[in-house]
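Missing here: one protein chain of the complex. Every other protein chain is in place.
Chains: A, B and C, in written order; residue numbering restarts at 1 for each.
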Amino acid sequence: MQLIPCPWCGPREEAEFHYGGQAHVAYPEDPSALTDEEWAQYVFFRENPSGPFAERWSHSAGCRRWFNAVRDTRTHDLLAVYRAGEPMPEVTS
Amino acid sequence: MTFRKPTGGEIDRHTLLRFTFNGVEYTGHPGDTLASALLANGVHEIGSSVKLGRPRGIVAAGSEDPTSLVQIEAPFPEPMLLATTVELYDGLVARGLAGQGRLAPEPDPARYDAKHEHCDVLVVGAGPAGLVAALTAARSGARVVLLDEQNQAGGALLGVDEYLDDRPSAEWVGDIVAELRTTPGVLVLERTTAFGMYQDGFVLALQKRTDHLGFAAPAGVARQRVWRIRTKQTVLATGAHERPVVFADNDRPGIMLASSARTFLHRYGVLPGSRAVVFTTNDSAYCAAIDLAESGVDIALIADARPDAPARLATECAARGIEVRAGQVVTGTEGPGRVTAVSIGDTRIECDTLLVSGGWNPVVSLFSQARGKLRYDTELGAFVPGEELDTVRAAGSATGELDLNACARQGREAGSAAAAAAGFTPGGQVPLPVSDSRCTSRSGLVVWRVPGADDASFVDLQRDSTVADVLRATGAGLRSLEHIKRYTTIGTAHDQGKTSGMIAAGIVAEALGVELAEQRPTTFRPPYTSVSFAALAGRDRGELHDPVRVTAIHPWHVANGALFEDVGQWKRPWYYPKPGEDLHTAVLRECRATRESVGMMDGSTLGKIDVQGRDAGRFLDMLYTNMMSTLKVGRIRYGVMCGVDGMVIDDGTVIRVGEERYLVTTTTGNAAKILDWMEEWLQTEWPHLDVHCASVTEHWATIPLVGPRSRDVLAAVAPDLDVSNEAFEFMTWHDTHVAGVPARVCRISFSGELAYEINVTAWYGLAVWEALMAAGEKYGITPYGTETMHVLRAEKGYPIIGQETDATVTPQDLGMSWAVSKKKPDFIGKRSFARVENNRTDRKQLVGLLPVDPTVLLPEGSQIVETDRLPEPPVRMLGHVTSSYPSAALGRTFALALVRSGHERIGETLYVPYEDSLVPVTVTDSVLYDKEGARRDG
Amino acid sequence: MTSPAQPPGAHLPEHPDFLWDNPEPKASYDVVVVGGGGHGLATAYYLAKVHGITNVAVLEKGWLAGGNMARNTTIIRSNYLWDESSGIYEHSLKLWEGLEEDLGYPILFDQRGVLNLAHSLQDVRDSVRRVNANRLNGIDAEWVDPAGVKEICPIVNISPDVRYPVLGATYQPRAGIAKHDYVAWGYARAAHAMGVDLIQNCEVTGLETSGGRITAVQTSRGRIAAGKVALCAAGHSSVLAKMAGIRLPLASHPLQALVSELLEPVHPTVVMSNAVHVYVSQAHKGELVMGAGIDSYNGYGQRGSFHIIEQQMSAALELFPVFARAHLLRTWAGIVDVSPDASPIVGLTPVGGLYLNCGWGTGGFKATPGVGDCFAHTIAHDKPHPFNEPFTLERFTTGALVDEHGAAAVAH
Partner (left out) sequence: MTAEPTSPLAGWTDRLAALAPALIVAERPYRSQLTVRVSDPDAVAAMGSALGVAFPPVPCTFSAGSGPFGDVEVLWLGPDEFLVVAPPGLQTEIEEVLRGALGSHRGSVVDTSAQRTTVVLEGPHVRDVLAHGCSVDLHPSSAPTGTCVQTLLARTGIVLQVTGADTFTVLVRSSFAEYLAAWLSDACVEYGVAS
């Protein structure tokens, strides 16, 4: 079980969090301007790397805040945690 | 005959414990394990092997034992325990196993629990290294947890009679434990096995709290506890296991690891037999031989595989009349069951015990689970921790170090380093003990097996896997240890290969002609030792398995005989049967009463979310398919929400409380999901929007009051409220008092009838419900449950999310194009409506179905076909029945269904396979009752 | 001491004395199959057997069948809701029924039936819907009430007083289990015997294309030219496809499983409960084999979070109180590649000669023969087999999903 450092509440057990998949996937400015292919990319397609991955978590049983993390999907080590809206920090894994 | 020494060991000879094994009564003493008590009684044959049915004895003294599997029968049946880890208690009934245990059919009466613990330094293992590590860390002020699987601290010291600092080692151990116990912030746990090491310093440990008490175990105390430990730093002082050497017929009872025999002697005062042969590849077995000889065991011979015997130890043996033969190996054994003779080359020696030592395997399971890399130590013939980790360090014989003084020093270094890494400065230095030990074992020879009858040379005694099996696997082309493990099943049994895994790897490397250093060891998977399912379930059983959520009015439902339906975690009244009523008769009565007079239900479980802020309307416009920003204050609108894929995810009403404030309702099951959905969009996509959401689901009790007489009932309890149709229009709300309590009353209807939804602070829910019951008594007010609610809405063609929808249904499919805004430039899901698949004309659409025979009730979930005769499978299906009920209002049965091109098929006859026939049904509009909507105004 | 007439496990078959060679990779192959798990081995086998294509290499980065094939709970069934799914899974089940003979290798395929429990009224509706659909698709399926559940599996607790009572179950009698390693080895042995090269410890590090067509794979053991390349890499599919510039709608998650020690027979069938995430059978030697729910986060570490196991245990004990003092012996995790609709992606790609088989989530093992056959057909003919035709990558654009996830919640 991972210990996830909520940017607000500090480290808490994974069971308190909800996973939100890839971070930094913006809702399209104007969906109606997109082709079906482009829209499908937004709806269904996400990065799925083996290695560092910028992803979203919500501290759902705590402060209910969404935040971002860079986590190595091979080791599950959290390399960085940052607040929603902040740019992805440089990480070394 | 007894093999118990008159003195010595950690047992209480003054107390007799009676126990039964394989149907025979024996006695033992407090401090015994089942294994030591059996050996004291001369019993070596425990069970039989799983595949070949060969007798199996006791090989080791601890949890690494590969053979002594027993079934506990009393006090309560428990399968597959090792006799070496079962502490003896009075009245124990057990039997040896043939590889399979038995589960008790009766419920386990014991309690189990879990506890969270946090520490700076966790030390696993209370042997010399662990004790020094724990005390070093404790003296620095760190919070320390020290765990050990035994019932007392000491580790390897428990199995020897050595002196530390010129006094019995137990005294040294006792002093350290005493100091630990009195140091604040230190927790010492015996009978506690760390069984898994996970991410970020998470260690799980199982504590056996009352097992050793047997029948005397107090009922209120959890029998076993799972400790969930979060630690900053860990010291693994997990020790080492002696390993055997494989030779022909090495599986007989009476063949035991030398150090284990020594442990039985010193810890339990038990002799393994009368006459023993010792077979070793290293020094440590000499000490066992000498100690046993001094206790009266006839040591017939020490066969040392090394070309030269160690001079000092050989001299000591000679002084005791023990013959030592260097360069000799055991080549076979005899015996009908227990060993009766051993062959060493051409020499045959009669004996009842064969003690074996093939060297030591550091216990690296947890280190490996912590993702520490292992390194093959050629001198030791074993894998050892191969790197330093930031938060995990090994100490003592777990590193391969076998000298006691050196182990203690490692413990001090590890304890100090761990405390420092956790942010603590050193306290008083723990003095290292000085040992007089005669035995060090680094000078061993690595011998995996003695060539001989391969098919009787057992590598894994529990799985009956032999050298021949290993060679057959390599001969079959297998190269990977994982493959060979699976081909031979070595290491997959109860002991998970604690003593066999390394040997198997060695034999494979020899067979393949590769270096062991190049072989990857097979993975050490948790748990280190087996853990009962019940311990892992802990207290999350029965009523605590998952929370039962109830409303403020719940006690009334219970008192009035409601049957309940599980909706998510909620218990909702399903229907309220009167004596003699079944579901259908009760629901017909509830429906009729509601449509003809007045009924009410507990709607408190509906999700309720307060949405506030300048952009609240804009926000809701994005979430709902229809327009919410144009809703006027005081009015209510029904809305549908879709996912980005355009499929319906929820529906409910939205009431506009103020210019910048809305209250939205969600379905019962989706309340939390929809609030999360809103927060996700607000926080991650639209933080610029001035909107805040708050759940008020449980703040309000919600009571739909439904039926033509609902206005009369409401008027009676809400004297301040003008309930006339003109003053209180459909889809509006008013704040007022109901039964003297501030209330918000919404005029909405999920039944087509005149109806009001009364919302009061939940504390008043029960009282207001009772007031409504009283006020409605003269109209025969009838409480109804979810089933009647479902029937009433189905008669009106209103879908239930999750029943009419299944994540493949759009608002258009539900016939709700009217609820999909054409004006809004965007809302969530809108873009998906333009996809190819969404524009097919043969999508499944919601329609009504009327069985041609009005008495036939279609089962929900029935499929629908086009023809009155079934072709051979696969049969083309047009859709399925989502809801089906007998209807009091319609005087017949009816159904709702999702049907391909359903809207175009209205009027057609389709067929529903039901049992052995095809039931003809007429497709209709989904609204079957009061199509004109005349009834909603009362 | 008890000594049963036939000790448990004594009846299990011995493995043959020869399985496969360990050749050096050749410079080129007609078809390179990436991934030496069940799907890769089955694909190679059917390529050779059905289509006569034997100049084939199966590249495995670790040891053969050491990924999900070695880690699954071996449940085999075909009672899926949608026509598309039941089509390919039933095709697979039919192949399972003849597989032992086909491969000439014991696979311990045991049609002991599978119960899928229903715990809520909506579960019941969904279950009945699926049973009816299955029957019309020619799949054996029954709805059984709680008493019927008890008859099939006497240790299930059907008391109405438990937190989530059993309201009934769907039952597929032809469903069952098989021994995963034996299946993989049976395919490997037979493929090898027909000339397929099985190359272990060979990790694919790159895919070479030229003019929109695949030409070679780069590996840890050198470059291998290939006429066609077929990806059967389960959890690693996204990483591999990306080497050819293809983005997949997949997320790789840990999926955990566990076994108990060996126990006398108590559990004669397979019981699955999606509502409480319990999937359990008793294997041939007597161990209870259980699958857990998928861990929520992406992960390639072959390890999950233990609280998932603890939750699963509490749910399992509600259903099977008799398991209280069974012991957890070993836990592990695989990496499952989950698609948005919980259905696989099997077919052609925008790169000529590159074929995709992924997204099986938790359904991969049971599909092994079926998808091996269909995928081999797809590769041989450069055209999908009718059974995998619906499972295109394009469906995520058109919206023609096969939503087993939302519709039936029986993706296991």
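Here is the rule we go by: contacts are C-beta pairs under 8 Å (C-beta built on N, C-alpha and C of every residue); 3 or more make two chains touch, one makes a residue touch a chain.
Just so it is clear, the model here is predicted, and its values are computed rather than measured.
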Omitted chain's touching partners, listed by label
A, B
Write down which of B:158, B:406, B:771 or B:801 is the residue touching the left-out chain.
B:771
Where B:18, B:118 or B:778 are the choices, the one touching the absent chain is B:118
Which listed residue (B:17, B:160, B:222 or B:664) would be found touching the missing chain in the intact complex?
B:222
Checked against the full complex, the residue among B:424, B:677 or B:700 that touches the missing chain is B:700
Interface residues of chain A (partner: the chain not displayed):
8-10, 12-13, 15-16, 61-65
For chain B, which residues touch the unseen chain?
111, 113-118, 143, 219-222, 228, 230, 539-540, 543-544, 546-552, 555, 570, 605, 610, 612-614, 690, 692, 694-700, 717, 739-741, 760-768, 770-771
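In this section, only the chains that are shown with their structure count from here on.
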So how far apart, in whole Å, are chain A and chain C when each is placed at the average of its C-alpha atoms?
29
Mind pulling the residue numbers of chain C that touch at least two other chains?
303, 305-306, 340, 397-398
Show the residues in chain B shared as contacts by 2 or more other chains, in ascending order.
198-199, 202, 645, 832, 835-836
Residues of chain A defined as touching chain C within the complex:
1-2, 13-15, 18-19, 21, 36-37, 39-41, 43-50, 53, 55, 71, 73-76
The residues of chain B that touch chain C in their complex are 22, 45-53, 55, 76-80, 95-105, 107-108, 110, 114, 196, 198-199, 202, 204, 226, 472-473, 475-480, 482-483, 486-487, 492-494, 496, 523, 525-527, 530-534, 536-538, 540-543, 545-546, 548, 565-567, 645-647, 802-803, 806-808, 832, 835-838, 859-863, 865, 870, 872-875, 877, 880, 882, 913
Taking the touch rule as given, give the residues of chain C at its contact with chain B in the complex, in rising order.
1-4, 7-10, 15-22, 62-64, 66, 70, 83, 87, 119-122, 124-133, 135-139, 162-164, 181, 200, 260-264, 266, 285-286, 303, 305-306, 309-311, 313-318, 321-332, 340, 397-401, 403, 405-407
